[in-house]
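Just below is one structure, and these are the notes that go with it.
Just one protein chain is left out here, and the rest sit where they should.
Letters A and B mark the chains as written, and numbering starts fresh at 1 in each.
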Amino acid sequence: MTKTVTDVICPFCGTLCDDLEVVISNDGKNLLEVYNACAIGAEKFLQSQAKDRLIRPRMRQEDGSWKEITYDEAIEYTARMLASAKKPLMYGWSSTNCEAQSIGSEIGEYVGAVMDNTATVCHGTSLIAVQDIGIPSCTLGEVKNRADRIVFWGCNPAHAHPRHMSRYSIFPRGFFTGKGHTGRKMIVVDPRVTDTARIADIHLQVEQGRDYELLDAIRVAFKGEQLPDVVAGIPKEKIYEVAETLKSGRFAIIFFGMGVTQSLGKNHNIDAAIAVTRDLNEYTKAAIMPMRGHYNVTGSGQVWGWQFGFPFAVDLSRGFARYNPGETTANDLLRRGEVDAVFIIASDPGAHFPFSSVKKIYDLPSVAIDPHETPTTEVCKVHVPVAFVGIEAGGCAYRMDNVPIETRKVVEAPEGMMTDEEFLRSVLARIKEIRGFKR
Amino acid sequence: METVTLTITNQPELFLEADCISPDVFAGKTTEEIVDLPVYIGREQHRLGEFFEISGRAGATPAETKIVVNGDLSRVKYIGMKMTAGEVVVNGNADMYVGAWMQGGKITVNGNVDAFAGTGMKGGELRINGNAGNYLGSAYRGDWRGMTGGKIVVTGSAGSDIGTFINGGEIIIGGNVDVHVGTHAEGGKIIVKGDAKSRLGGQMVEGEIYVFGDIDVMMPGFAYRRDVELEVEGTKGRFALYEGDLGERHRKRKGQTVYGKLYQLVRP
Partner (left out) sequence: MTEYLIKNGFVFDPVLGIRGDATDIAIKDGKIVETDAVKNPKVIDATGKTVMAGGVDIHAHVAGPKVNIGRNFRPEDKLFNARPGRGIERMQGGFSVPTTIRTGYNYARMGYTTVMEAAMPPLYARHTHEEIRDTPIIDQGAFPVFGNNWFVLEYLKNHELENAAAYIAWLLRATKGYAVKVVNPGGTEAWGWGLNCENIHDPVPYFDITPAQIVKGLIEANEYLGLPHSMHIHANNLGNPGNYTTTLDTFKLSEGIRPRGRFGRQQVMHHTHVQFHSYGGDSWRNFESRADAIMDYVNAHDNITIDMGAVTLDETTTMTADGPFEHHLTELNHLKWANADVELETGSGVVPYIYSPSIKVCAIQWCMGLELALLAKDPMRVFMSTDHPNAGPFIRYPRIMKWLMSQEAREQQIETFKHKDKVIDATHIAGIDRELDLYEIAQMTRAGPAKALGLSEMYGGLAPGLTADVVVFAFNPNEPYAPDDIEKAFGDVEHLFKTGVHIINNHEIVSNGNKRTLWVNARVHENPQVMRDVREKFLRYYTVTLNNYEVRGHHYVPNPYVIEVDATQ
C-alpha cells in the first residue's frame, strides 16, 4: 500500500514550488510517484530511487580506478585535507539545506577557508550590482497579485524555471489580477527566439552583448531625451514604445538571468536594469528579481550574510571575513593557483566552471560531496554521496525571492547513508581533534 | 630620506599578503623589526624576512621613508596599501591592490600590476610603467565613494572597470582600456590615450573622460554637443564633446544642469 505526502517542496530550482505531492510506499522506503512537479523536479525525485545509485564513498586510486571506502575514511581524508591546507576553497553549498551551510561556515572559520557558492558563476554579479545600487524587489506573491507588466530579460523560464509563469508571473489569477494572463503584458528581451519569447507580447531581440546600452537607452527614453536611431539592434521608436508600455502599467516586474548576469559587463548589466526599475518607480510601481538557479543558493547567501556579512566569495583565511569578487571568487582563486585544496559540496563546478579551473581541481587534493556522479566527482580524489535534501532529509531552503521554506524528508535514504549535516559535523569534530581545538 | 631595499628571495607557494610593505609601517622601525613584520600565506603567518632580503634603514616618519622592492612580485599583494606619505618603488611586476586606499606619497611600479590598484585612492601619486589590470582606481565593492583624489598614471594599457564611482582625482592611461570606464562617476578625470571599447561613462553623474583613440560603441546616453579646441596631457587638438549619461540623474549648479563630459579627439 502507499501513502501520499502533500505540500512537498521541490529541491531543484529557485522557484521552490511547495505544492508537490509524493506517493511513497507504506514503509517509507520507496518513492513511487510525484505529482505537480515540472519535468525537471519530477526527475530529481524519481532518479533518487535509481537502483545503481552510489551509496558509499569512494576514493580515486593510483591507476585511476575508484575504490569504495567507509564514511569514516572519507571523513578522515576530508578533515586532514582541510586541516593541513594553507588556504582551502570550500565551494558549492547551493543544493543543500541551511543547517549544512551553517556547519560548513564553522568549518571554514576554523580552517581559514575561502567560502564560495554557485552564485560565483551565476547571480553573483547580481549581488555585486545590488551592492552598488540596491534593489527594489518583492515576494513572488506580489507579482501574482498585482503585476501587469512582466519582463523576462536574458532568461528563459519556459526551460529553466518551468512552473514560474503558471505559479507566479503570467497565468495565475491573483487578488488584483483576476483576468490572469489576459490582463498582463509580457515582454521578453533575448537575442534568441526562445520558447518564452514565443509567448511574449513584445520580443526585443537585443544585439548580443549590448544589454547595458539598451537599458541605458530605456532610461534615456524615460527622461524624454534624444536617442540614436538604433541601440543594441533595436530601433529607437521601439525603445520609446517599450518605455511607455512599462510606465503605463500598474506594477512592472523584471525577471532576469544568465543572459545578462554572465554576458559582457556582468554586474553592470544588472546595475543598469535595477536603475531602470528605480526610475520606473517615479511613474508607477516597479520591482526586479533575479531568477536564482539552484534551490538554495539564495540560502547560502543569506546564511553567510548574517554570519559573515557577505553573500558569496568570503575569504576567512586571515581569521576574519573579507570579500572581493575577482580575488576571492572560486574561479579566480583556481586560475591564479591561490588555493591548495578544494572541498566541493552540493554543486557541479566540473560542469559549470571553465575547463582551466576544473583542471586545477583535478591537480589539487579535492573532495566532492554529492549524491550524483557528475563531471565534478570525476575529477576529485574522494567522492562522498549523501542523502538528498528535500527528499531524504529536511531543512530550510530560501526561494528566489528570499522566502524561507522548510523542505521535507519524504522517504528514507538508502541504508547507512549520511546526510550533509552529519558528514560535516563529523568532519568538524575530526578537524578539532587534529588541530587540538586551536584555531 | 632613508631607503629600505627589499629583494624577493623566495616565492610563496600560494600568494603573499604583504600589507606591511608601506612607509607608514616601516617608519620608525629598526631593520630587525622590519624583518620580523608579519606576512601571510592563506592562514599561515610568516615573517617578511623569510621572503625578502632586507637592507637599508627606514626614516623616522613615513614622509622620510623610501622603500625599493626588487624582483618578481607577481605573487605579492597589497604593496603600498593605505600609505600616507613617503615613496615606494617596485622594480618588477606586482599583484593586486598596489596603493589601495593610499592617501599620499608616491608609488612607482616598473612593471605591470594586477587588479584593484589604487582602489579607494584619496591622494598621492601612483605611477605604473607597464600595464594595469582591472578595477584601476575604482571604489571598493558597494562604496559609492570611489577615488577622491590623487593621480594615477599608467604608461601601458589597463583592463576593465577603471575609475568606477570616481569622485575626484585623475587617471591617465597611455595605452588602451577595456570596457566600463568611469561607470557611476561623480567627478574626477580619466584620460585614455589609446583606444576604448564600450560603456564609457555609463550611469555617469559628473566628471570628465577624454579619449584620444577609437571608441567602438558609444553609450546611447551620450549626446554629441559640439567640437572644442583643447590641449590635454600635451596633446593639442579638436575634441568632439559629448554630454551624458542622459539616462542618469544630474546636479544643478547656478541653475544649470551639470552633465558628465566625454571628449573624443577628432582625427582626420
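Heads up, the rule we're going with is that a contact is a pair of C-beta atoms (placed from the backbone, for glycine too) under 8 Å apart; a residue touches a chain by one contact, two chains touch by 3 or more.
Not measured: the values here are computed from a predicted model.
Engineer: Please provide the labels of all shown chains that the missing chain touches.
Structural biologist: Result for the missing chain's touching partners among shown chains: A, B.
Engineer: Pick from A:Cys13, A:Met59 or A:Cys98: which residue touches the chain that isn't shown?
Structural biologist: A:Cys98
Engineer: Identify the residues of subunit A touching the omitted chain, counting contacts across the whole complex.
Structural biologist: Its contact residues with the unshown chain are 6-7, 9, 18-19, 98-99, 102, 109, 127, 130-142, 144-146, 167-168, 174-176, 250-251, 278, 281, 284-285, 287, 301-303, 305-311, 316, 318-323, 394-396, 398, 402-406, 439.
Engineer: Contacts of subunit B with the missing chain: which residues?
Structural biologist: 140-144, 249
Please note the rule applied: only the chains that are shown with their structure count from here on.
Engineer: Just curious, how far off is subunit B from subunit A if you go by their C-alpha centres, in Å?
Structural biologist: 34
Engineer: Could you list, by residue number, the parts of subunit A that touch subunit B in their complex?
Structural biologist: My answer: residues 85-87, 111-112, 128, 131-132, 210, 212-213, 216-220, 222-223, 225-228, 231, 264-265, 268, 271-272, 275, 279, 317-319, 323-327, 336-340.
Engineer: Taking the complex as given, what residues does subunit B use to touch subunit A?
Structural biologist: Of all residues in subunit B, those touching subunit A are 13-15, 17, 40-44, 96, 115-116, 134-135, 140-142, 144, 165, 179-180, 183-184, 198-199, 202-203, 217-221, 223, 245-248.
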